[in-house]
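A protein chain is absent from this complex, but the other protein chains hold their places.
For reference, chains read A and B in written order, and residue numbers begin at 1 within each chain.
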Amino acid sequence: MDIETPNVGDVKIISLRKIFIREIFADKLALVSLFVFVGIMLFVFIGAAVIGVDQALAFDIFNLNQAPTWWPFGNGGSPTGGFLGTTPSGQSMAQILIVAARNSIIIGFSVSFLSLTTSILLGLVIGYYGGHIDNVAMRIMDTLVIIPTIMVMIIVRTLMLDFGVFHMVMILYMFSWIGPARGIRNLTMGQKVQDYVAASKTLGTRNIAIIFKKILPNLTAMISAMVVLTVGTSIGIETGLAVIGFGLPVGTPSLGNLVANALNPTHMSQRQWNWLPAVILILIIIISINFVGQAMSRAANAQQRLSS
Amino acid sequence: MTANASDLLLSVNNLRTSFRVGPQYYAAVDDVSLDIRKNEVLAIVGESGSGKSAFALSIPRLHNMNYTQIEGEINFEGKNILSLNEGELNKIRGDRISMIFQDPLIALNPLLRVGGQIEENLTYHTKLNDAEKKQRAIELLSEVGMVNPKLTHSQYPHELSGGMRQRAMIALAIACNPDLIIADEPTTALDVTIQAQILDLLRSIQKETKSSMILITHDLGVVAETADRVAVMYAGQIVEVATVYELFENPLHPYTRSLLASIPVAGNKNERLKAIKGLVPTLKYMPRTGCRFSHRTPWVDKSIHQEHPTYHEPIPGHKVLCTCYEKFHFEDETNGGA
Partner (left out) sequence: MIKTIIRRMLILIPQMIVLSLALFLMADAMPGDAIWGLAGPEASPEEVAALIEAHGLDGPWYQQYISWVSNIIRGDFGRSLFHGRPVVDIINIRIRNTMWLSLFSTIFTLVIAIPFGIIAARYVGKWQDRSILMYCFISSAVPAIALAILSIWIFALILNWFPMGGTVDVLISPAETFRILLSRLHHVMLPSLVLAVVGNFGTIYTLRAQIVDNSASAYVVTAKSKGVPTRTIYYKHIMRNSLIPFAQGLPFLIIGLVTGSIMIERIFSFHGMGDLFLSSIQVRDWPVVNAIAMFYGFLTIIGILSGDIILTLVDPRIKIK
């Protein structure tokens, strides 16, 4: 017989992917940002490969300090200035910018992946086992939080005489894992008390399996959001260190180094092409990363709410 | 049911309270008319989702008007509450009509002392000075049975036990001697032993002050203990109104009868628990035509229901909605059985 009972609570079970896609597409800003960022990445990586780092860095004494061809200020553009002008060493700013962007993005992603790997391992273990391990770990992290990280990074940077991209990544990695580790620990603790964990335990599943096969998949959304956001913050910190003089050496271009050119009064007042493109590019990159990352973390929150 | 005009305290006519879900409004209280007499305890009983809390909150207009629409009339002291402005409304709230809420832990401001929150009521409706207000607040706390009213006055809500918090809530509500106290599930959040105490307290307060009380509950036991008259709500409508004795002795509406039949009775070891099949419809999917309870009783013949149900009064003072009460029977009974 026809009984008109409505859906129980009207809750539909929605898959994670659908939530993700819905959040990112609904947030048009995030969508545009995603395209922008991916576009920049592709352009920069392919461009750097095509141009060749050495060629970009090659000095050209005949073309020092040329303004870009379209430059409207001062004496106007120089015919040999190219798209973005030339540096005091005659290098093409456009080419350097591409290489620099590539380096910064590599740094950002490397730091992010390294940090998140550490954070995931630590966060899961600490959160799951709790007890003494948690107490000790929290004390340590509390003490680490007190340390002014910028200062330590600066000091460590001074210690290292041979400094390259790898070292920069290490320095940034030193502190980037703490925040996400804490976050993952909190999330794990939230998951630990859920029924499915108790169910797995009664079935006799080993702890390691529970952690990695059951809890971790539930956290992928949040973790992905963290990964994306960490890329952004890493690039930001690298820029900061470079500007105060503690970044990559001049031979290794990075967006931070280029932005640091702004501290030079001549560059600031007359030769803006040395730093302005880098500043704009950094803004675009970081803001688009953040739009995407925020959308992802909203999606992750939505998933947490629906599933628990 | 026409009561004597002078008996009437508050009269609700065709009240419709609708909530916004998405772009549309759905009625949680659907065309409800009810009279509250002076010096009586009227219980409104129903399951979650029946609209009883929505009804209660509509009277002092405590809903969030960003997503609520209220239509109809609520006549009180010669005025229609729904047409008053905020200023006039605030004069009535707390002073002539007050409320007791379900969970005193969240209904009291955690950062203010209990005494202060009671005094806040006095501030806006009396001309007492600070010392007098404090005095009165301590008196009230003692009236509601606090062991150490002076101490309680200076404590914070989280420092009190659940029962004490609810007593404080009650003190707050009776501070200005209101004519009508609306108690929204006042005992639901409490331990069973405390429930009895609070109910006793409410009853004694009502008897002493002779104010009226609307008691919202889902617990028929509470109804039996405390109420004079009962209104049964289902799916936003009142399906039956009667005195408490009438309702329990001679329930008419199928819903009422099913509710009473589903109460486990000590001693009936072998009978199956009579549960009502199906679920209370959600706001969005509420059937809005015909007898709304018919969906839960598919085994009876559809013809016993009215297409547009109206109220009938087979016994004076005992109203019931729809004609299905005449021929209703439970699934395991024969047609026409009791």
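Please note the rule applied: a contact is a pair of C-beta atoms (placed from the backbone, for glycine too) under 8 Å apart; a residue touches a chain by one contact, two chains touch by 3 or more.
All of these numbers come straight from a predicted model, not from anything done at the bench.
Within the full complex, the chain left out of the display contacts the shown chains A, B. Note that of A:Met41, A:Leu121, A:Ile150 or A:Ala302, the residue touching the chain absent from this view is A:Ile150. Contact with the undisplayed chain is limited, among B:Lys52, B:Arg93 or B:Arg229, to B:Arg93. Interface note: of B:Leu8, B:Leu62 or B:Leu279, the residue touching the hidden chain in the full complex is B:Leu62. Counting the whole complex, the residues of chain B in touch with the unshown chain are 57, 60, 62, 64, 86, 89-95, 98-99, 101, 103, 106-112, 117, 120-121, 124-125, 156, 158, 169, 172.
Residues touching the missing chain, restricted to chain A, are 143, 146-148, 150-151, 154-155, 158-159, 161, 232, 235-237, 239-240, 243-246, 259, 262-263, 268-269, 272, 275-276, 279, 282-283, 286-287, 289-291, 294 (touch as defined at the top).
Simple rule for what comes next: only the chains that are shown with their structure count from here on.
Each chain gets a centre from the mean of its Cα atoms; for chain A and chain B, those two points are 56 Å apart.
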